[in-house]
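One structure coming up, written as structure tokens, with questions to follow.
For this depiction, one protein chain was excluded, whereas all remaining protein chains were kept in their positions.
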Amino acid sequence: MAEIVPLAEAVNELVHDGDTVALEGFTHLIPHAAGHEVIRQERRDLTLVRMTPDVIYDQLIGMDCASKLVFSWGGNPGVGSLHRLRDAVENDWPAPLELEEHSHAGMAAAYAAGASNLPFGLVRGYEGTDLAARTRVAWITSPFDGEEVAAVPAIRPDVGIVHAQQADEAGNVQLWGISGIQKEVVLGSRRSIVTVEEVVPRFEPRPNAVFLPGWAITAVAVAPGGAHPSYALGYYERDNGFYVRWDEISRDRDRFQEWMRRYVLEREPSIA
Amino acid sequence: MAEIVPLAEAVNELVHDGDTVALEGFTHLIPHAAGHEVIRQERRDLTLVRMTPDVIYDQLIGMDCASKLVFSWGGNPGVGSLHRLRDAVENDWPAPLELEEHSHAGMAAAYAAGASNLPFGLVRGYEGTDLAARTRVAWITSPFDGEEVAAVPAIRPDVGIVHAQQADEAGNVQLWGISGIQKEVVLGSRRSIVTVEEVVPRFEPRPNAVFLPGWAITAVAVAPGGAHPSYALGYYERDNGFYVRWDEISRDRDRFQEWMRRYVLEREPSIA
Amino acid sequence: MTQVETATYTADEMMAVAAARRLRNGMVCFVGIGLPSRAANLARATHAPDCVLIYESGTIGAKPEHLPLSIGDGELAESADTVVSVPEIFGYWLQGGWVDVGFLGAAQIDRHGNLNSTVIGDYARPKVRLPGAGGAPEIAAMCRETFVMMRHTQRAFVEELDFLTTGGDGVTCVVTDLGVLERDDGELTLAELHPDVTVEDAQEATGWELRVAPDLRLGPPPTGDELEALRALKPANEDTVG
Partner (left out) sequence: MTQVETATYTADEMMAVAAARRLRNGMVCFVGIGLPSRAANLARATHAPDCVLIYESGTIGAKPEHLPLSIGDGELAESADTVVSVPEIFGYWLQGGWVDVGFLGAAQIDRHGNLNSTVIGDYARPKVRLPGAGGAPEIAAMCRETFVMMRHTQRAFVEELDFLTTGGDGVTCVVTDLGVLERDDGELTLAELHPDVTVEDAQEATGWELRVAPDLRLGPPPTGDELEALRALKPANEDTVG
């Protein structure tokens, strides 16, 4: 049964140096507040996993939390490059960053395999691309009809972190709108943290909602605005302007560090 | 785009002798009306596929529509045996019935593989059981960690048939409540028929609803009460008494045939 | 509190009570219809209100007020925390490793807890064709432990199964209408007797030489509360059925 605990406590207890950590969110409900807490607690040598690493991963990488990134699309959506990610890959700053990259379809199959407790997932893909030689993929021949499909190793992070709209007192969680890969991450990770906008007495049933029972979550932490500058459907909209400003802030190492000091390091656990 | 057509026309055009046909419904929304139409049109030599064949499959088998059954649990839920199924397997009446049986987990993975256009699905199971020698299963060694898992061949029926609560004028379909394996069947079949309780101007968004776009369906047919004696959440309840009565009706070959003549063969397309 | 006649109760009622007592509050249970569902809902109505019931139809956290007659009864969906697809319930939830206890029945069981729910007689030409595996093989393989509920007869508790549908390694206890068998050193061993049942009764109903635990327990009879709760658990429209 998930305990409702302060975010700082959840990160302190559940995220360790060297862990494989997936802070997921497919363009919605991105767990920024949790990522900032990981930065404040100076976790190091993490293998960061995410289909669409964007601003919060740029921040984690620029603050030297990660030694490896497993991903399928790394950019600032609608804006352009992630400058801190590029600086790490192109110039080893602040440290070298090992990459394991996939396609979205491959990574989605790998997450689903992890949630299903299977050693690998299957996907029609990778063949004939240069990606195949640069990532973990293998070919499997169908024992029934001889057809070949690609196999990708299951993703089973040490810690899965997602943001949701609501929890109830028992630590159950409900999220709605674009739900991306969040269910798979929570179910496929050894430990999980879900930050939520608020705790409500009971959930209102909603179309396209994902319910995550408290007994499948390790810790729930209340973090209002915890997805900002991403959005939480029904709570606040995407701060598109921030994504544009991030392009400028993150281009320069000094300006990036100054911003992080001011808006993340010197802040109490809350949104930046 | 799905056409809204009379049920008799849909069955006549889309279900052929010798086809592999899945009339699915996991204890809810079982497509009885469509099954009766298949019986009336005297389809023969069908390979019938269903996780939980119950009364409507008993009727199809007893009326000599099928030469093979692919399934994982065949019984009269809450009551007992399917006497027509047993008579076919135990005494070859009205004809021998070949069986390919699976576990629920295996068959669910096979349907999901079919919907995913993959040659096979993966499941932890079958090992150490007598089932393994009696069904289509193979073992695959993970190329990443050497672990073994079972592979089951994808299910891709010629025709998938399900019942749903509502369609709209464009042939889109919405169903809700227990949705079982219906999405996988419609998406994984070469052709599909969806019977619905009614056509509505527009769908009300609902929790736990499954939306099937008209462009993924071959034909939609209006069949009010078309799940009876199964139920359609929001429309009518399960006729538990019928399932009990079926036990008596179906025990005796003559009584069964008389019942089928009276309530199915001599009726117009509608519920029995 | 109403007065319940506790002096008379049926063997099936004792079986349901004994099984329900084994569920601890908060456990996540994967439940089949029939005896298992009755026992799990009794536990929820008595000492384990926060037991989480999962049915293979995809209902998670079902809280039925009436006993479901099928795993797909509408009340299961309407009272559930959420309803997921069948591939998801088996893939993410059962195989994913989230279930504490699986609750099964079967037609035959052997001393190792292996189960047959496929055929009596030869597979190709069976004397009785049974419904088949359903969810049982993976429930027994993937839950932390599996409880079996069966009426105790020589025909059911056999030296050799006609067909091995479900491997018994995960079966930790078998609750019958005579008592409870628990796994000891790999073999199902008589660990508890219901009131007024003897070791000889149990041996007589068992098709193999039944081991008896040195610390054989005598299970207490149903309490008034248990019987009252059990008898209040009626199917939604029993009239129609009966």
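When the chains are written out, they are named A, B and C in that same order, and each has its own residue count from 1.
The rule is simple: a residue touches a chain if its C-beta (ideal position, glycine included) is under 8 Å from a C-beta of that chain, and two chains touch if they have at least 3 such contacts.
Treat the numbers as computed from the prediction; the structure is a model and nothing was measured.
Trainee: Under the definition given at the start, what are the shown partners of the omitted chain?
Mentor: A, B
Trainee: Of the residues A:Ala34, A:Leu48, A:Ala66 or A:Ala108, which one touches the chain left out of the display?
Mentor: Hidden-chain contact among the options goes to A:Ala108.
Trainee: In the whole complex, not just what's shown, which of B:Thr27, B:Gln59, B:Asn172 or B:Ser250 touches the removed chain?
Mentor: The single option touching the absent chain is B:Asn172.
Trainee: Contact with the hidden chain only, please: which chain B residues?
Mentor: Missing-chain contacts on chain B: residues 1, 112, 115-118, 172, 183-184, 187-188, 209-211, 213, 215-216.
Trainee: Residues of chain A in contact with the chain that isn't shown?
Mentor: So the residues of chain A touching the unseen chain are 26-28, 51-52, 71-75, 77-78, 81-82, 85-86, 89-90, 101-106, 108-109, 111-112, 123-131, 134, 177-181, 183-184, 208, 231, 233, 237-241, 243-244.
Everything that follows uses one rule, which is that only the chains that are shown with their structure count from here on.
Trainee: Between B-C and A-C, which chain pair shares more contacting C-beta pairs?
Mentor: Ranking B-C and A-C by C-beta contacts puts B-C first.
Trainee: Let me have the rounded angstrom distance from the C-alpha centre of chain A over to the C-alpha centre of chain C, please.
Mentor: Those two chain centres are 41 Å apart.
Trainee: Multi-chain contacts in chain B: which residues touch at least two other chains?
Mentor: Touching at least two other chains: 124, 208.
Trainee: Of all residues in chain C, which are in touch with two or more distinct other chains?
Mentor: In chain C, residues 82, 91, 95, 142 touch at least two other chains, as defined above.
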